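Inspection log for the structure reproduced underneath, given as structure tokens.
Only one protein chain is missing; all other protein chains are in place.
And then subunit A:
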Amino acid sequence: MVRLITHNLLACHVKGCTSNNFPLEFKDVQVVLRESEFNPDFLRGFIPKIEWTALVGAARELGDTSLPDQPPEMLDDDFLKTLHHVLLEIHVEEGIMICPNCKHNYAISNGIPNMLLAEHEIG
């Protein structure tokens, strides 16, 4: 269940890795699409929390190029449906997320991101 909405919230937290530690880069991913209920109010409320450039980049890494470089000023239903699909319906089931700074690898297995660190990596 690593959906892009969650990926957009995860940063590398290795001790000392505090800049350029987001967004994590996908590698070797297996993706599954699952429909979910469209809720425009949720999306409108969530847009201010999104790091847009990171979302667009992550979607393109997964082969989805439907999002514009900048969020439009008019949040019409067509746009919100596109955003809904990208944020909530693309599930990364297997793969790796790599920190752009320290290159730490975080594995995704059965849809669960393993963000645990070893003792010496904890800040």
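Note that contacts are C-beta pairs under 8 Å (C-beta built on N, C-alpha and C of every residue); 3 or more make two chains touch, one makes a residue touch a chain; residues count from 1.
Here is the rule we use: contacts and distances are computed from a predicted model.
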item	value
Candidate names "S-adenosyl-L-methionine-dependent methyltransferase", "AP-2 complex subunit alpha", "Eukaryotic translation initiation factor 3 subunit I" or "Protein kinase domain-containing protein"; UniProt protein name, chain not shown	"S-adenosyl-L-methionine-dependent methyltransferase"
Interface with the unshown chain - residue positions in subunit A	1, 3, 5-6, 8-13, 18, 21-22, 36-39, 41-42, 45-46, 49, 51, 88, 109-117, 119, 122-123
